[in-house]
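In this view, the complex is presented without one of its protein chains, the others remaining in place.
Presenting chain A:
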Amino acid sequence: MIAYIIRRTLYAVPILIGVNLLTFFLFFVVNSPDDMARMHLGMKRVTPAAVEQWKHAHGYDQPLLWNAAAGGAAKLTDTIFYAKSVRLFMFDFGRSDEGRDIGYDIRQRMWPSLAIAIPTLLIGLLVNITFAMLIAFFRGTAFDLAAVVLCVMMMSVSTLFYIIGGQFLIGKIFDLVPISGYLPGIEAWKFLILPVAVGIVSGIGMGTRWYRTIFLEELGKDYIRTARAKGLSERLVLFRHALRNALVPILTGIVAVLPLLFMGSLLLESFFGIPGLGSYTIDAINSQDFAIVRAMVFLGSALYIIGLLLTDISYTVVDPRVRLR
């Protein structure tokens, strides 16, 4: 088991190197730092001196891969590749194009993101499983069909409309909670309740339908027939047998997304003005802060790989048939 985890962690290294090379290629080879400087300074009346100054201030004035002018190991380390890409491996994110410490910002903004993401995930899971079991209980009836059609209709509405609708109804017409903003500490609940509710409602369609298929698949299996043949009530069959086994694919699916919760929800956070990592990313994209985008790409892929590893491990925990070698 431990050997397996170590090997899987080592597998992650080439993938992270790949991600790093890809972002390096995208950000520094497709467009030279000169292009970026000109973009930031505005297109008109850009003097070469201003470009040089911008590049120097942000550390883009070094050679890309090989610094022939430096001596010894500095030939490799005094380059953009080393300074901007290799350092990410040590989770040293450097400074944003505006000069702020990205690592510090991420540590600060992680918490509001989690404060939205965790309740949304947990309550959403509970709601979706409840609905899915209800539909599975009435499978094959008109209620089942109506519920599935309703789920498809809910899936067909863009998340944007859920957010706008929620803000408009709850925030503006009924004036129950503030539309956007955030306060640290215990006061935060007022600002969190609406985004969490919107997040849950927008996920119901997709989630319920997905869990319903899992339940139906479980209900078609032989052990369920055995349980019914023993004369167990439908309630016992559903809760004691089907639910427990259906939880295996559901839980392992959730473990995969757990680490990504740190990244926060892009749309919810930016619409509701919550200072989490999602709105951080969107702000960076809008202000074209390449350093932050690079850092988030690396962080996102690192978390994704952790998620993959956790999924494999969780299989062995919940399903004794799976053995990892």
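One rule holds in what follows: contacts are C-beta pairs under 8 Å (C-beta built on N, C-alpha and C of every residue); 3 or more make two chains touch, one makes a residue touch a chain; residues count from 1.
One rule holds in what follows: contacts and distances are computed from a predicted model.
Entry comment: the absent subunit's protein name, as recorded by UniProt, is "Binding-protein-dependent transport systems inner membrane component", drawn from "Ferredoxin", "Binding-protein-dependent transport systems inner membrane component", "Glycine--tRNA ligase beta subunit" or "Heme exporter protein C".
Within the whole complex, the absent chain has one touching residue among A:Asp35, A:Glu98, A:Glu187 or A:Glu234, and that is A:Asp35. Remark: the omitted chain is touched by one listed residue; of A:Met1, A:Ala57, A:Ile118 or A:Val157 this is A:Val157. Among A:Met110, A:Val201, A:Leu266 or A:Leu310, only A:Leu266 touches the chain left out of the display. On the side of chain A, touch with the chain left out of the figure occurs at residues 14-15, 18-19, 22-23, 26-27, 30-31, 35-36, 38-39, 43, 152-153, 155-161, 164, 167-168, 172, 220, 260, 263, 266-267, 270, 281-282, 285-286, 288, 290, 293-294, 296-297, 300-301, 304-305.
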